[in-house]
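What follows is one structure encoded as structure tokens, with my remarks underneath.
Take a look at chain A:
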Amino acid sequence: MGDIMLKTENLGISFGGLKAAQNVNITIHNKELYGLIGPNGAGKTTIFNLLTGVYQPTEGKFFLDGEDLTGKTQEAINRKGIARTFQNIRLFNNMTVISNVMVGLHNLPEYKCSPFASMLRLPAHFAAEKKMRDRAKELLDIFGLKEDRNTLACNLPYGKQRKLEIARAMATNPKLLLLDEPAAGMNPHETEELMNTIRFVRDNFDMTILLIEHDMKLVAGICEKVTVLNFGQELAQGNTAEVLSDPRVITAYIGEDE
Partner candidate 1 sequence: MITLIDGLSLGSIYALIALGYTMVYGIAKMLNFAHGDVIMVGAYAIVITLSYTASPAVAIIAAVILCTILGVAIEKIAYKPLRGASPLAVLITAIGVSYFLQGIAQLVFGSQPRPVSAVWRQLPKIPLLNDLGITTAAAVTLVCGVIIMVALNLFIKCTKTGRAMLAVSEDRGAAVLMGINVNRIITVTFAIGSALAAFAGMFYLFQIPNAEPTLGAMPGITAFTAAVIGGIGSIPGAMVGGILLGVVEKLCLASPLSSYTVAIKFSLLIVILLVKPTGLLGKITREKV
Partner candidate 2 sequence: MKNFKLKHFINYAIVSALLIFGVVMFLTGNLRPSTAQLFAQMGYGIILAVSLNLVVGFLGELSLGHAGFMCVGAYIGGLFAVVLKQSGLDMKLPVLIISMLVGGLFAALFGFIIGLPSLRLKGDYLAIVTLAFGEIVRNIFMNQKVFGGAKGLTTGTLIYDTRKSPTLFIVVFIVAILMLILVQNLVKSKHGRAITAIRDNEIAAKAMGINVTFYKLFVFVVAAFFAGCAGVIYAHTTTPVLYSFFSYNYSIEILVMVVLGGMGSITGSIISAVFITAMNFVLQSQLSGDLASLKNVVYAVILIIVVVFGNAPALKSFRERYNISAFFERFRKQDASKRRDDEAKWARVPSKIKMDALLSTDMAPDSDESIHGDIGADNDKGGNK
């Protein structure tokens, strides 16, 4: 396993004439907590969509752990080890909390069992189900959701829904975790808790994490490095503290916020 977990080379996409992102070069090292910031419409979520195969890049490439994943489907990229959460929560609303996590476990080889084995209730089915349920409980326990496991996902409070999304993404056993505005809509207390959770995930799962966030307190608090995007292009890159004090970045933000 190399030291570099994710590397993008001149990654970019254009819709018709509009370049939503161009020449994005990000290098994330193993176990790094990396922030992707920028004003609204800067193309941050587009980068996430490129990295997870929702969109196919029109230029450039990206590598996970040295492997070129450009042009792969969403499913394939997930199986290669990139998992994500969504800006506007996308849980499986009509399923219970534990089922949500078990969907995340679906593809792992240790829980393999063919649909026919399930339909005929062969022993393979029971073995896989039991292992999956146990693993899901473990994960829920870690994220403090064990008590809610039989609740429908849509009935969870907002903060817990965010947590569940992270837990579900973790269930796919990724190498790189992409968090899209995890603190959106949270109060300071919940944000604090979330920062702890993210740190916890990184430390206990040896996870590399890339996150989009508007809450500078959170970014400054946990990210080691950041990239600033503006109009689809990199504006600045480097250690968090340095970048955040960069005048260009401040202009971009304040100019935008007016």
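Just so it is clear, a contact is a pair of C-beta atoms (placed from the backbone, for glycine too) under 8 Å apart; a residue touches a chain by one contact, two chains touch by 3 or more; residues count from 1.
If you want to know what made the cut, all candidates are chains of the complex that A comes from, given by their letters.
Computed from a predicted structure; not experimentally measured.
Note on chain A: across the options 1 or 2, its touching candidate in this complex is 2. Interface of chain A with candidate 2 (complex): residues 15-16, 18, 20, 40-43, 45-46, 49, 52-55, 73-75, 78-79, 83-84, 86-96, 99-100, 102-107, 111, 113, 115, 118-121, 125, 128-129, 132, 150-152, 154-155, 168-169, 171-172, 232.
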